[in-house]
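A single protein chain has been omitted from the complex, and every remaining protein chain is retained in its original position.
Labels run A and B following the written order; every chain starts at residue 1.
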Amino acid sequence: MIKFSSLAYIPLLPLIGAFVLGLWGKKMERSSATIVALSTVLGSFAITVIATYTMVKNNGTPLQAVLWEWIYVGRYRVDLALGFDQLTAALMLVVTGVGFLIHVYSTGYMEEDPSYWRFFCYLNLFVAAMSMLVLGQSLPVLFIGWEGVGLASYLLIGFWYSDTEKADAGRKAFITNRIGDFGFLIGTFIVLGLFGTMDFTQLRQAVAAVGPTDAMLTTGIFAGFSVKAVVTAACIAFFIGVTGKSAQIPLYVWLPDAMAGPTPVSALIHAATMVTAGVYLMCRLGFLFTIAPDALVVVAVVGGLTAVFAATIGVAQNDIKKVLAYSTVSQLGYMVLAVGVGAYTAAFFHLITHAFFKACLFLGSGAIIHALHGEQDIRRMGGLRKHIPITHATFLVSTLALAGIVPLSGFFSKDLVLAFASERSASLGILGSVGAFLTAFYMSRLYFMTFFGELRHPDPHMKDHLHKPGLSMEIPLIILAALAVVGGALNLPHVFTHTDGFLDRFLGPVLGTKVLSMTATAEYFFMAKSVGIAVAGIVLGYVLYGRGVPTKAAESFVESGPVHGVLYNKWFVDELYQNTIIRFTRFLGSLAAMVIDPWIIDGILVKLSSGLVSGSGRLLRKPQTGNVQSYAAVFVLAVAIITGWAVW
Amino acid sequence: MQYLNALTAILPVVVLLGTAVILLMLEVFSLGKDRIWAANFSLVGLAVAFYFAMKGLGAEPQALFAGPGKSAPIIADAFGNLAAAVMLAGAFVAVLLSPEYIKNARCSSGEYYALILFSVVGMIVMAMAGDLITFFLGLEVMSIGVYVLTGIRRNDLRASEAALKYLLMGAFATGFLLMGIAFIYGATGTVALPELARQMVAPVGGAPILVTGLVLLLVGVAFKVAAVPFHLWAPDVYEGAPTPITGFMAVGVKAAAFVALVRIVAVGFANSEESAVVIPFISVIAYLTIIVGNLLAIVQRNVKRMLAYSSVSHAGYALIGVVALARGEESAGAAVLFYLTAYTFMTLGAFGVLVFLERKEGGAESERFGAFAGMGYRHPALGVAMSVFMVALAGMPPTGGFFGKLYIFSSAINAGEMGLVFAGILGSIISVYYYLRVIVSFYMVDVPDAGPLPTATRSRHLTAGLIIATAGVLTLGIFPNQWIELGKLAFKSLQLG
Partner (left out) sequence: MAEPTVPIVWYLILSVALFSIGGLGVLVRRNAIVVFMCVELMLNAANLAFISFARLHGDMSGHIYVFLVMAVAAAEVSVGLAIIIAVFRTRSTINVDELTDMSG
């Protein structure tokens, strides 16, 4: 560990920015608000780069900064400590780097919003909380960030709070995440009870010191269970937290609704960074998940199912942001799947490339929506290729990257995940491939309907007064698209270079190394298969939507009909939740209102206990007569009793 | 000459005495009517004394004013200085709250501030007392000042009644305390704490006399901290006293008595079989105080009186720490100090908000829950501050109140006092009800027209006092470890001396 106290400034700078904007933003000039918001995030990025450099120069020794000693109770100690190792470096560069680009983009996108300052206040707050989450050296510190990003996300989804639907979406995100947070806390308590520490470094040592995991514990609160069983329970609890934050089945429902927020928010929070916090958590606790293989099976299956399930819904959506949202859920599924098969580096690789191309896609969709004065329905788009060429080019590149076309970044990362998945189990591989095909298909559908054919907007004059994106919006798009192209170089496959990929080597000390066991030939064949699947999806998309409007076949099969009905309505999951869980809760509520409340709670608990409390209160008031001599009498009586008791 | 040198070790006391005497002299010339200058002057004195107390933290423990072959009556060590710093901070905030109240209640008199300073001198003497007689002297210096302050609104019915009740009960309890000290002196032949510890290890003759003495001594302290069943005076006195003085009493008197108790238990009762007989007695008082204090707080309609009972219940939580300490759990000493610090800020803060809201005419009406309806909307900053204080008093994070309880309870668990911890948690749960009720009445109920509002005269002193209190509560919640480490260090100095 090397002391590097400047780490504190990574979350502190944006926090100060949020503070300044929150207090004085309203009175500030727009330009000075912009300077505050951008400079603080750029500062964080710069410190992250310096910290990464320092760490690499010291042969990868992690950096540490103890801000202050926080809670010392008995043998439990929690410092407010930040750590910086390879895993942190990789994610922090993404968070502050992509975060900065999105800040730049937002200056253009939010130009006309009256609450410009408030938007940047929340955005800075988000960057601060996310940095805290990633830098946190122990579970409680990570949890501060975990809650902080949840809060920022809630505030930003409901940014246009005067619109009830949007405010509701914010609330849905908040409540769903609370369920996940509960899992996180349970996991933390189990870990604390088992290992007596919440610090990642110490936990890693404690886990390494555990002997055979099947042995029964004889002491502590978990006596009678095996280490494996307890760790599995903890991992499942953490995974519940992950399904909330990283939008996996069954808690993914909030993410599509979260698209109600401004588009840069969707790009930053709901695509590139916050939603990957769950994947980050599992990578951070990889050493724990590794000794709980049963939990990993659950993780892998949920990830694979989410990948396919969300992709099917994406096929039938007409809102450009909804398509991208389901795509995000699906891609997060791939990352979780990778963690589930123990390929942590592959998961992280996909996390990074996804951050590039999905942020680019969201910002591109933002540019499109901006151009069309707020129109989000792809059925009313078309032909935009000619009008906003730079957006089109970047969008195309990112779409191909997401579909997994060689040699763009998405190809490498997704192929690696799929290869590991199919090595683990054939059915996981098939799930992944189906998802990949669907991804290629819905993305080409989206692309062709948006950019090809003629503009179908109901306002015939729209074509003439399109809102062309300015430089502040185009430059981030270009940078992100470039990253989406070259991002694959971060981890070139072994068969290409005959050496481990860069990320494999970089993250190895934290995440361990896992290599494919298939032969080179098999690997080439596998890649060809992946590309073939992607091309097939795109070709199908071109055949059905190549003219910018659905062909007859597409119209009758994808755009209407029973399959469409199911997919368009998102497999009726919201309705399912509505009719089961929510209705059941309501039923419980009304049961409570009619039976439990008046009889049990009100009658027995409240009346009895409040009667007891206020009754004893009234009784105890009796000596409080106000007469000083009666006070003295009670005094003497008490002294007599106590002295008598003490002496005899 | 030797005594003059000794004075440099207790500079906080010297500074306070000097400031108070000068204040009284200047009062003769009646400089100005509002006497803001007096408040400012005492603030300066308190600040300088605070500086010297903090400086004294690093110094070696010094035994002062010892006669030849006798033990020292005053021990200036880190513990005494830290306790002094806490009480000085409390007095500082209490003085900041005063000008606004004095203006509204029209009870301007210059000796007000001098009396506060004199009381603080008594408190510091209690915290540094090396023997029981010095402790008694400090206690009386403190108490006499507070008796007068309670009744300083001479023409107010409630204030003069409160003063008389406090005086009579206080003097009555002093009689028991003094008799206790006499018995201890009789049984052991000494009143010096270290000597007492030695004497009580050897089997002493006349054990009943010693035990009676110890019990009476503890009764005297229990009276000062308003522990049940010796608390009956407290609500009446707290209600009748001027609000800043109520805060000062609830905080300073209690802190001084607890600090002295910690020193007596840690030094005087160290390794003593004889003194162990009083532990169950402290336990019972702690149980009663927590339960009764909280139950009575619930049924109150007057916020000031509710806060009085709340301060009774907080004495109970601190007593848990004393029991743990008496059981030999050393972390409890620092825990009690931490608790008292947090308690000082949150209680004074709550009374400060009360000062702000009381109507010009005063009277019980302006202190009812209903009178606060919608205040959170009308004075947003005040609402936030009051919420912080109530949340802290209820013991919720991220405030000093939470960590205070955490440290107390964890030291009690280490000492094996699970029953007390359970009672403490139960009491905390009950307390959430009436603390939240204040917040609710601040925010939830909005009365369209609550009549002529307290003319929100923005007194700079009051604002500063509230800011200091809020900052104190939150700082202790965010950086708890620094303060508890300081407490542990101070507690160690106690065992060196």
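Convention: a residue touches a chain if its C-beta (ideal position, glycine included) is under 8 Å from a C-beta of that chain, and two chains touch if they have at least 3 such contacts.
Just so it is clear, the structure is predicted and the values come from calculations on it, not from any experiment.
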**Complete:** The one residue from B:D77, B:E140 or B:E358 touching the chain left out of view is B:E140
**Prompt:** Per the definition of touch given earlier, which of B:D77, B:E100, B:E239 or B:E417 contacts the omitted chain?
**Reply:** B:E239
**Prompt:** Which listed residue (B:G186, B:P280 or B:G416) would be found touching the missing chain in the intact complex?
**Reply:** B:G186
**Option touching the unshown chain, where B:F50, B:Y101 or B:F172 are the choices** = B:F172
**Prompt:** Of B:L82, B:A162 or B:L340, which one is in contact with the hidden chain?
**Reply:** B:A162
**Missing-partner contacts on subunit B, residue numbers** = 70, 133, 136-137, 140, 144, 147-148, 151, 154-158, 160-165, 167-168, 171-172, 174-176, 178-179, 181-183, 185-186, 189, 191, 235-236, 239-240, 299-300, 305
**Message:** Touching residues of subunit A against the unshown chain: what are they?
**Reply:** 621, 624-629, 632-633, 636
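Operating definition for what follows: only the chains that are shown with their structure count from here on.
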**Message:** Need the CA-centroid distance for the pair subunit A / subunit B, whole Å please.
**Reply:** 48
**Complete:** Within the complex, subunit B is touched by subunit A residues 68-74, 613-614, 616-618, 620-621, 623-624, 626, 628, 630-632, 634-635, 638-639, 642-643, 645-647
**Asked** Considering the complex alone, what residue numbers of subunit B touch subunit A?
**Response** 164-165, 168-169, 172-173, 176, 208, 211-212, 214-216, 219, 223, 229-230, 232-233, 235-236, 277-278, 281, 284, 292, 295-296, 298-299, 403, 406-407, 410, 413-414, 430, 479-482, 484-485
